[in-house]
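Heads up, one of the protein chains got dropped from this complex, but the rest are sitting where they should.
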Amino acid sequence: MTMTSATYWLAIIATMAFAVTAVLAIADRGVDIFGVMVLGVMTAVGGGTVRDLILNVQPFWVADLVFIRVAIAASLVAFVARSLFTQPQVFTLMLYLDGLGAALFGIQGAMKTYEMNFGWPLAPVILGIITAIGGGILRDVIAGRKNLLMTTELYAIPVALGCLLLMVGLHFYPQEAVEMLIACTVITFLMRAAAIHWDLKVPAFLVTHSKTG
Amino acid sequence: MTMTSATYWLAIIATMAFAVTAVLAIADRGVDIFGVMVLGVMTAVGGGTVRDLILNVQPFWVADLVFIRVAIAASLVAFVARSLFTQPQVFTLMLYLDGLGAALFGIQGAMKTYEMNFGWPLAPVILGIITAIGGGILRDVIAGRKNLLMTTELYAIPVALGCLLLMVGLHFYPQEAVEMLIACTVITFLMRAAAIHWDLKVPAFLVTHSKTG
Partner (left out) sequence: MTMTSATYWLAIIATMAFAVTAVLAIADRGVDIFGVMVLGVMTAVGGGTVRDLILNVQPFWVADLVFIRVAIAASLVAFVARSLFTQPQVFTLMLYLDGLGAALFGIQGAMKTYEMNFGWPLAPVILGIITAIGGGILRDVIAGRKNLLMTTELYAIPVALGCLLLMVGLHFYPQEAVEMLIACTVITFLMRAAAIHWDLKVPAFLVTHSKTG
């Protein structure tokens, strides 16, 4: 299996995980099967779409509709088999796959921005973060849920650190892009996986004091 | 009256209906006349604007500002004459005109996407849905209202089915685009009109169980 096809298959698995976790996140709100599909697709491809609008390129899913098809299919499966996916072990597996997706999409988004020589070094980091979390934030805003920017979840911070590391690495070793891409994706995923496994949060002294409870 | 001018006048009537129903939807929130205008315009042209950003073409309202002018005027009239528009018969008329607008804008959005050969067959359906419901969702998110993706209203589903039908029709009869456009707009509107008239909703077995009430 080549590097490209490995990335492609990982992206498909991650798209599936994004759609499934989206459906689980909104299932307690009384959403119909059409809303489930729309929000599943939006979560899976929304971040990359916003990134591509800012980069002024065609949204990545237009040329190859497989990401839309996978997101629709995964949303429908998750709708029908909600009780399966909420079982602890399956849910935990989905959380890790979702974390893999955030790492993969974030680092890929930063790399795409870097390769277009677009606002180095901050724009690749910003667009990497948007790629990873943009879809989930759109979903939560539309579903009326508290989104992850308003929690102390360690989700976006690993992505930000991974994208920053990628920019530093590419600055010093511009010829080693593939190795950097793999290393930063793995490191980002390991940070997120550690946060899931040990239930790590942003420490309280780095959080403003909530008056809304 | 030619086909083009018929479509043009229908689009203007639909723009008016979108702005009026927007003002009625948010009137109970204590919004000032400026907010009413902004949310009326946003509801009327927001979906088409997002579609055009994704298609990477100039927003449709820039070349002909009549849609903005109509939306502003209709918003102001609806603000001043709220008590008129909330009378049952007038309100019902507005609901049907709004449904006509959703059918018209949705099918037109799908056709525009199809003619640009953009991500066939799923992108025309997706962008048709965005054209029809995008503005209303933007409005509801900004006004802090529950939006229609979170209800069991039969509003977006007729649009989605109509756009799908258009793609199937154009696949088999690519030379009959005008007939297909008219037929799918009528069918979409009839589905929506039936939902309004008989108060049809998505059946409960296709809705997740709400825990938030």
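A and B label the chains in the order they appear, each numbered from 1.
To be clear about the criterion, a residue touches a chain if its C-beta (ideal position, glycine included) is under 8 Å from a C-beta of that chain, and two chains touch if they have at least 3 such contacts.
Just so it is clear, the model here is predicted, and its values are computed rather than measured.
The chain omitted from view is touched by exactly one of B:12, B:53, B:164 or B:206, namely B:53. Residue B:65 is the one among B:6, B:65, B:84 or B:204 that touches the chain missing from this view. Within the entire complex, the positions of chain B that touch the omitted partner chain are 26-36, 38-39, 41, 49, 53, 56, 58-59, 61-63, 65, 68-69, 79, 82, 141-144. Annotation for chain A: contacts to the undisplayed chain at residues 53-54, 56, 118-119, 122-123, 126, 129, 137, 141, 146-147, 149-150, 152, 156-157, 160, 202, 206-212.
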